[in-house]
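Following: one structure in structure tokens, then a few remarks.
One chain of protein is taken out of this complex; the other chains stay put.
In order of appearance the chains are A and B, and numbering begins at 1 in each one.
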Amino acid sequence: MKRLAFLTVFFCVLSLLLAPLVLAQTKPTPAKEAAKVAVKTGAKDAIRLGGIWDFAGPCYMLSESAVQGMRIAVEEINAKGGVLGRKMDLIVRDTEMKVDVGARETKDLILREKVNFLIGPCSSGVALAVQVVHSESKILRVTCMANTEAQVVDKFTPYVTQVVPNTYMEAVAATRYLHKKYPNAKKFCTIAPDYEFGRREEAAFEEEIKRLVPDAEILYQAWPKPGEKDLTSFITAIMAKKPDAVHSSFFGGDLVAFTKQAAPYGFFEKIPFIALYDLPVFIALGADAPDGVMAFGRGCFFMDPNPKMMEFVAKYRKARGAYPDSWAVQAYDSVYLIKAAVEKAKSTDTDKVIKAMEGISLDSLRGKFFIRPLDHMGSVPCYQGIIAKDPNYPFKVWKDIVRVPGEEVWRSEAGVREVWKKTGVTR
Amino acid sequence: MEANQMEQQKSWKKRAWWLIVLIAAGLIAPHVISEFYLLILGEALIMSLFALSFNLLFGTMGQLPFGQAAFYGLGGYGMAMLLTKLQINFWLSFVAGIGIAALFGLLVGIFCVRLRGIYFSILTLAFGQLIFVIIYKWHDFTGGDDGIQGVFPPEFLKDPMAYYYFILLVFGLSAFILWRIIHSPFGYTLQAMRENSERTEFLGIPIARYQLIAFVISAAFTGLAGALWAPFYRSVAPSTLMWIKSGEPVMATILGGAGLFFGPVLGTFLITFVHAYLLGFTHFWPIIMGTLILIVIFLLPGGILGFIKEKRDNRKKQNQPSQG
Partner (left out) sequence: MSFDILFNQFLSGIARGALLFLVASGLSLTFGVLRVLNFAHGSLYMLGAFISYSIWKWLLIPVVGFYVATLLTAFIMGGIGLLIEYYILRRLYARGWPEQLLATYALILIITDIVKWFWGGEFLSIPRPKPFTGAVFLFGFPFPSYNFFIILLGLALVVFLWWLVFKTHLGDIIRAAAHDRDMVSALGIPIPWLFTWIFALGAMIAGLSGAVTAPYGAIALGMDIEIIIECFAVVVIGGMGSLPGTLLGALIVGQVYSFGIMYKPELALAFIFMVMAIVLIIRPWGIFGRPER
């Protein structure tokens, strides 16, 4: 049987020689140049922005997009003369999606790089740990991706402001959309990644659906671990319950896996479904994206194709060779928010900027929104739609798009204060 | 026996001078280096303690535990939960954190010490992951993947310099205690078990019991490191309990040298500082670390300190051709 051995080795070696050919056509990832590149103007009085992002796991891609969005904004601002005549520098640090590294790198940005403001991160868990650190050092952070409500509600500190719809807002808006499309649905299942983000969104969904449909029942809640590759058991468990609709806060790779695994079961034909179908998922799925299924999101270009947004799309495509997703859009908005607040305060002193920022209104890529003074929550819009093909793009997008202004779905000030009573926030 | 003691005294004196240098350096550091590097230094000290307690089991006892991060995390979590949820005073929580880690060390150790070799390692890995999953999933109790924030040290320790001295003090004491343990009859018995467990057993030594004691001691000091960490950045999170974290003291020890007491410390310092430095301009840290480990495994079999020691021993042998 030596022949067998030699034969396999021969093929292995042969294939190995082929490998470089294959690797050569992996597109030179824009990641390599975008991810950690800072913007260093060299100006002595430059306003320094620190990007604290997670370049690991599911957050990797999203962090890259965000940094690219930030970069475009910074370069634009610098080209037009900067803020208060001062240029902007951008320094990016990696948390490796680890809480301890995140806390340390935040300290690095504050102590060594002496940043004036922070933007990021992606992971909600990292965000909360980072929040303690920069709040103690009195540096303001804009969160445009990690969207756990805990940042501005439960664990509020004045040094945070949020321009991404928080978990409560996003889920409430999606729930109302689901209910409008399927007003007779009474029995529901949920499936969400088992961590802070997923749990919060499903909790908000449950709260809202029970408000809209008093006799609503949640039959079964699936909690796969984030990154779970095999969701079949969950899918069959859900289908066995025969729900009227399913709400999900799946996104990214998990949503891709779920979609591919659920489709052969006829899931999408049988059960109304809503999840975070955003651009990266559409690009990955290609034709596998299920037409007619409901989706929610935070502001990808096709969700809000206003003139300002389309201008940004053109710039982004030129710089990165790709279309901007929600993450890039929100990161871009974050930089402009800081600019607006600094200009209003006529200073970069954190306390003055925070005061200026409270109540400020921004004309962003996603339309106008303002920052609520009480909890620093931006009245940022939530989007929902139906998945559909579009001849203009090589990937599927949405139709029947609904844009819900943030102030229609966020917790009332009284509601926020109620939570604060429980968690001990005094304001 | 006498020659041995004389050797020890001589080597003690030799060691004394550079130990003094190190201690002095540690004491003046905050006045010399920037605040950021002070933080890194603090981190390095805490992780060195982690590595030293790991090496009690690896270098001294000859077993490779791959779940130590669980005790590290338990120390931190135990302390964080008592401090934030029950408002128990900092010092009591601190000690309780160590106690919790030691308790789990006992519970886990009872089962692990009955195994040897790779089975020991995998069981520690399994227990480590089990504890991690429980803490991660039990979000009502532990806060889940959010972790616990607001772990503040008492006022006089809030200043980074003050907390650094606290870490330095605890590290120094712990290192001293671990040194004494390793160089005690108990420690020598552990080493004997590493060299030849059968013979040791024939001598009437209850192997499992000794290994259990060592396991608990290691868990306690690991928990101490965890309890030092929690107030450092004011929070704990489940990611500190993942098995990847358990690999960090392993890498540091192999790098520095498992055969010498300060090997793990050297390895940890190297990794921590290089990591912090490199993160400043690349996030391709893992490949550098991985390559470094491979290089050390191939070229420096005893780790860096082991390599240096061998060189010195060879030179000594050359200089004293006629000895006994």
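A few notes on this one:
In the analysis below, a contact is a pair of C-beta atoms (placed from the backbone, for glycine too) under 8 Å apart; a residue touches a chain by one contact, two chains touch by 3 or more.
Worth saying up front: this structure is predicted, and the values here are computed from it rather than measured.
Contacts of the undrawn chain with the visible chains, over the full complex, involve A, B. Contact with the chain that does not appear here is found for just one residue of A:A5, A:A79 or A:A314, A:A5. Within the full complex, the residue among B:N196, B:T291 or B:N314 touching the omitted chain is B:T291. Checked against the full complex, the candidates B:F54, B:F71, B:F104 or B:F127 give a single residue touching the omitted chain, namely B:F127.
Panel shows subunit A; residues 1-2, 4-5, 8-9, 11-16, 18-19, 21-23, 25-26, 29-32, 55-58, 60-61, 63-64, 194, 221-225, 227-237, 240, 252-254, 256-257, 260-261, 264-266, 280, 284-288 of it touch the chain omitted from the view.
Where subunit B meets the missing chain, the touching residues are 58, 64, 111, 114-115, 117-119, 121-123, 125-127, 129-130, 133-134, 137, 243-244, 247, 250-251, 254, 284, 286-287, 289-291, 293-294, 297-298, 301.
Heads up, the rule we're going with is that only the chains that are shown with their structure count from here on.
Averaged Cα coordinates give subunit A a centre that lies 37 Å from the centre of subunit B. Those residues of subunit A that touch subunit B in the complex are listed here as 35-36, 55, 93-94, 96-101, 103-105, 107-108, 111-112, 124-125, 128-129, 131-133, 136, 148, 150, 155, 194-196, 199.
Remark: subunit B residues 34-36, 39-40, 43, 137, 139, 144-147, 149-150, 229, 233-237, 239-240, 276, 279-283, 285 touch subunit A in the complex.
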